[in-house]
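Omission of a single protein chain aside, the complex is shown with its protein chains in their original locations.
After this line comes chain A, so read on.
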Amino acid sequence: MKKPPVLDIDAILDDKGTRIIVCCGAGGVGKTTTAAALGLRAAERGRCAVVLTVDPARRLAQSMGLSELDNTPRLISSPEGGGQLFAMMLDMKRTFDEIIEAHADPVRARQILSNPFYQSLSSSFSGTQEYMAMEKLGQLRRSDEWDLIIVDTPPSRSALDFLDAPERLGRFLDGRFIRLLTAPAKAGGRSAFRLLNAGFGLVAGAMTKLLGAQVLKDLQTFVSALDAVFGGFRQRAEMTYKLLQAPGTAFLVVAAPERDAMREASYFVERLAEERMPLAGLVVNRVHESPVTKLSAARSAAAAEELESRGEHELTAAVLRLHAGRMQLAAREHREQEHFVTAHPTVPVAQVRAMSEDVHDLAGLREIGELLASA
């Protein structure tokens, strides 16, 4: 494999200009653990860091010594050297509610908060979580209380959702449909809207048939209330985009050396380039290696077979089989990474070897941080 450039994690963490690190990648590759390990390492190197996670797994909170994370940053550790580590878990409903409460008068806010559509929208997993993660990121950044924000992205059905969903939600809430729904109330029978409303009549008829009249009414109420409160969702989404494109942001694509995860990583790298988002590099978690690399899978398996056929050294044969399997796995993982490196030869890479145990505490996170930095 052509050697990719090495990803220098410490250089990124030590650079005071780095204000936001976004960990993205497929589900189940250890994004959240990577984010937490980076946060701890940054704090131990003197940064005041906050980790914003969307992963509801309690295990992460526990590994940081808390029983649970919530929507407010909590202090995890203040290591020597002046750095600090905070962590929080995104509560998307709470975050959404807060935006409504901040922007609407109490009567309107109540109207929105109790609408069934709002409740579905604000507690759903699709789109809203991504949007609210970005919203929260913006809030943390504006507060300027932390000099480094590390965020892991939601476990979307596809990694790209994270980039698409805020825009889509913004587009929807700002879109033609919303204006149509609110048009009858706003524009009455003004002639310019007549054509629009004729089209709307057809649509409304279909929707009534499909959803029932009450649903449509709820939807209309919700949309006009929301529209009156803030509109401009798309503008907010655009602001977030700009924030992500800014020089202080570093994207880390996280993957495991498996086909799906590496493929997803490739997509992500390409997509980030398209969107002109600053990519710092690729982190490959859970890489298997062997302390006995000079004994190949083929030789090991052949020797095991030889011993087995002779009926000698059963133990050695079993060990050699184990080693052959391990080398085979390592070779496959190597191939999966090779595809990526061939396609993206300039992307810096850091590998983290597979641990035989799960991370349970700060010491475990620290170890991962060390592996990340020494890659």
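In the analysis below, a contact is a pair of C-beta atoms (placed from the backbone, for glycine too) under 8 Å apart; a residue touches a chain by one contact, two chains touch by 3 or more; residues count from 1.
Rule of thumb we're sticking to: contacts and distances are computed from a predicted model.
Colleague: UniProt protein name for the omitted subunit, picking from "Glycosyltransferase family 2 protein", "NADH-quinone oxidoreductase subunit N", "ATPase" or "ABC transporter ATP-binding protein"?
Modeller: "ATPase"
Colleague: For the full complex, which residue in A:L75, A:A102, A:V319 or A:A343 touches the chain that was left out?
Modeller: A:V319
Colleague: Using the definition of touch stated at the top, determine which of A:V29, A:A225, A:A350 or A:I368 touches the missing chain.
Modeller: In the full complex, the listed residue that touches the missing chain is A:V29.
Colleague: Please output the residues of chain A touching the missing chain, sorted low to high.
Modeller: Considering the whole complex, chain A reaches the absent chain at 26-29, 56-57, 59, 116-117, 119-121, 124-128, 155, 157-158, 165, 168-169, 171-172, 175-177, 180, 199, 202-203, 205-207, 209-215, 218, 256, 258-261, 263, 290-292, 295, 299-300, 303-304, 306-307, 312-313, 315-323, 325-326, 328-329, 332, 336, 356-358.
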